[in-house]
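All protein chains but one are shown at their positions in the complex.
== chain A ==
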Amino acid sequence: MAITVVDYNAGNLTSVMNALKFIGADAKVSRDPDEIAKATRLIFPGVGAAASAMETLTKTGIGEAIKAVVKAGNPVLGICIGCQIILEESEEDGGVKTLGLIPGRAVRFKDEPGLKIPHMGWNQVNFTREHPIMKGIRSGCDFYYVHSYYPQVPAEYSFAETTYGTQTFTGLLGKDNLIASQFHQEKSGEVGLAMLKNFCDWQI
């Protein structure tokens, strides 16, 4: 079954495409909103800032296309900025309205003595609820993070938490057929590839 990977100018897709190819997934990149809207399985990765991501998503119509796939009930995975722009708004760039697919907002880490920002490196992802993409993965595995903002959602949409300094935040969130990680599955070695494979196999 083909996976569509969204290209909306939010960082490069090379790592994600390489990872998908490595695990044997049939994936293709698209920046065509009509094509994206028809996807039967969708991934939208991305790095960078909320404002420019939303600008592109709005201008190109890709934002609406993503919403259409979510509405159609097909599996959708967001990674990094992809887990922030599905919320209602982001604190970044002076405040940005985002896609509003899941209640909540993206907020910045608070300054703490000795805390480096961005949060960069490997940190434990502790599962708080079950999800099919966790199959075969124990809670508390280290995944790779690099971000200065993180998602803040009502508890029922939060699937895993990570602690940085004194701040505990949601690292994995979702609703129905939509699941999204703040951490980079495509850069988290063996366990990241395992989670990507679980997403590819996820039958709603």
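Note that in this section a contact is a pair of C-beta atoms (placed from the backbone, for glycine too) under 8 Å apart; a residue touches a chain by one contact, two chains touch by 3 or more; residues count from 1.
Here is the rule we go by: contacts and distances are computed from a predicted model.
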Among "Purine-binding chemotaxis protein CheW", "Imidazole glycerol phosphate synthase subunit HisF", "Sarcosine oxidase subunit delta" or "ABC transporter domain-containing protein", UniProt-listed name of the chain not shown: "Imidazole glycerol phosphate synthase subunit HisF"
Interface with the undisplayed chain - residues on chain A: 11-12, 14-15, 18-19, 21-22, 47-49, 114, 116-124, 137-138, 141-142, 144, 146, 163-164, 186-194
